[in-house]
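Missing here is one protein chain; the remaining ones are kept as they sit in the complex.
Then we have chain A:
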Amino acid sequence: MLADTLLIVFISICTALLAEGITWLLVYRTEKYQKLKSEVEKQSKKLEKRKEAIGEAIDKTQKRKLEKQEEKLKNNNRDLSLVKMKSMFAIGFCFTALMSMFNSIFDGRVVAKLPFLPFSLLQGLSHRNLMGEDYTDCSFIFLYILCTMSIRQNIQKMLGFAPSRAANKQAGGFLGPPPQPPK
């Protein structure tokens, strides 16, 4: 069992590196992406500072200016996601093939024991393709998803490819508050 668990951790490190490699090849190294990224970062920071500086007191011209800036940032953000789309398709294609291969290798194998009982919603995932009623048995896919969740983000951060916080905030990231409309 331990060998399988370690193998899955290793696989997810490799796939995370592969995904970053593909993205680097198709996106990160291109001039267009670098230009857009620095632009978005600069604009997000500028907008944030401006919003803070202006605060409550705001007249119509300032409001219009701010809206214009936000619109520009939105357009740049959209362009950035379009640039990233190319690599997302490539990664999706690659990973579908890889996943079906790994799924057939680990089919019906208990790769780890869970120290907790997953919620009933997650049991379909954590007990996928496994025999028996012991829901602390862990399937390949559950461990793989957990590994990917932690390892991919850490690798992105280590390599410096993680999206900037300012841009995320303006775009309204996951769990984050939606961007405040100018008052």
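Please note the rule applied: contacts are C-beta pairs under 8 Å (C-beta built on N, C-alpha and C of every residue); 3 or more make two chains touch, one makes a residue touch a chain; residues count from 1.
FYI, contacts and distances are computed from a predicted model.
For the chain that's not shown, choose its UniProt protein name out of "Queuine tRNA-ribosyltransferase catalytic subunit 1", "Respirasome Complex Assembly Factor 1-like", "UDP-N-acetylglucosamine transferase subunit ALG13" or "Nicotinamide-nucleotide adenylyltransferase".
UniProt protein name of the non-displayed chain: "Respirasome Complex Assembly Factor 1-like".
Which of A:Leu2, A:Ala53 or A:Met131 touches the chain that is not shown?
A:Leu2
Check the options A:Leu47, A:Ala112 or A:Ile141 and report the residue that touches the missing chain.
A:Ala112
Which residue from A:Leu36, A:Ile91 or A:Cys138 sits in contact with the chain not drawn here?
The single option touching the absent chain is A:Cys138.
Give me the chain A residues in contact with the hidden chain, please.
Interface with the chain not displayed, on the chain A side: 1-2, 5-6, 9, 112-117, 138, 143, 146-147, 149-151, 153-154, 157-160, 164-166, 169, 175.
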